[in-house]
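A single protein chain has been removed from this complex, and every other one stays in its place.
Entry: chain A
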């Protein structure tokens, strides 16, 4: 792992600017694959104004190998480079994270949310239905108990009444003859 300075890299690029990009790639492979040490340098580089033709186009050449064919990238104007800069420069080395973001994962996220919402709605319905069923069972139970208690009450009332009646009526049993 060679520690290459930015200057050296640019020197090489400027010299080899007319060469096919592949050659560039092979030369600077270690630089590409190990972005961490150069990260700060790239960021400094990014802070520079983007109108400078050579650096932007050269950098996109670097990343061109990871994205579109570099030949087209070199010939593109700065505007195009601007729009792709954030994505590729920052994350190019880590794969197409951002690139995928806009299309696929937006649909995925929406799909996820729909599924979750559907599940939540189903849980809500189940909750409601379970409660209703419980109430219905309770109604049945309470009605039965109510009927039973009423019957019991009736029976008790009747028993008490007859007992009462027998007490009230005076009956002649044994009386003296006179």
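The rule we apply is simple: a residue touches a chain if its C-beta (ideal position, glycine included) is under 8 Å from a C-beta of that chain, and two chains touch if they have at least 3 such contacts; residues count from 1.
Throughout what follows, contacts and distances are computed from a predicted model.
Enquirer: Looking at UniProt, which of "Spermatogenesis-defective protein 39 homolog", "Transporter", "Proteasome maturation protein" or "Flowering locus T" names the chain that isn't shown?
Expert: For the chain missing from the view, the UniProt record says "Flowering locus T".
Enquirer: In the complete complex, the non-displayed chain touches which residues of chain A?
Expert: Here the touching residues of chain A are 111, 114-116, 118-120, 122-124, 126-127, 129-131, 133-135, 137-138.
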